[in-house]
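All protein chains but one are shown at their positions in the complex.
Now for chain A:
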Amino acid sequence: MSGEGAARQAEIEARVLGEVSEDLRDVIGEEYAVDMEITMETTFSHDLELESIEFVALADRLRERYGAAVDFVGFLATMDVDQVINMRVGEVVRFIVDSLPTPATAGSA
């Protein structure tokens, strides 16, 4: 990937991380999550202490946000509940980024 492509990729990743964080705060409730910095390395289980029913609600919001372009059901279908809840936020973000239509300028290298 060219330097420009990598920069663009990083930009998309940052945008998606922001969107996932927004949905996460929405699901968890601001009171608990307001002071928490959510990064690619943040874990759903240990850092966020996300309940599995909250992960269902998060997946619901992400499905609504990204629509058919991102196959969350297929993504989750290969994991059991422990694997899902033990993921880092970055794994979800990268899956979304990889699923979104590639911008025309990327991939030219």
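In the analysis below, contacts are C-beta pairs under 8 Å (C-beta built on N, C-alpha and C of every residue); 3 or more make two chains touch, one makes a residue touch a chain; residues count from 1.
Quick note on the criterion: contacts and distances are computed from a predicted model.
*Asks:* With one chain of the assembly withheld, which option in "Stage V sporulation protein AC", "Lysophospholipase", "Peptidase S8 and S53" or "histidine kinase" matches that chain's UniProt protein name?
*Replies:* The chain we cannot see is, by its UniProt record, "Lysophospholipase".
*Asks:* Where does chain A touch the missing chain, residue by residue?
*Replies:* The list for chain A reads 32, 49-53, 55-57, 60, 73-74, 76-77, 79-81, 84.
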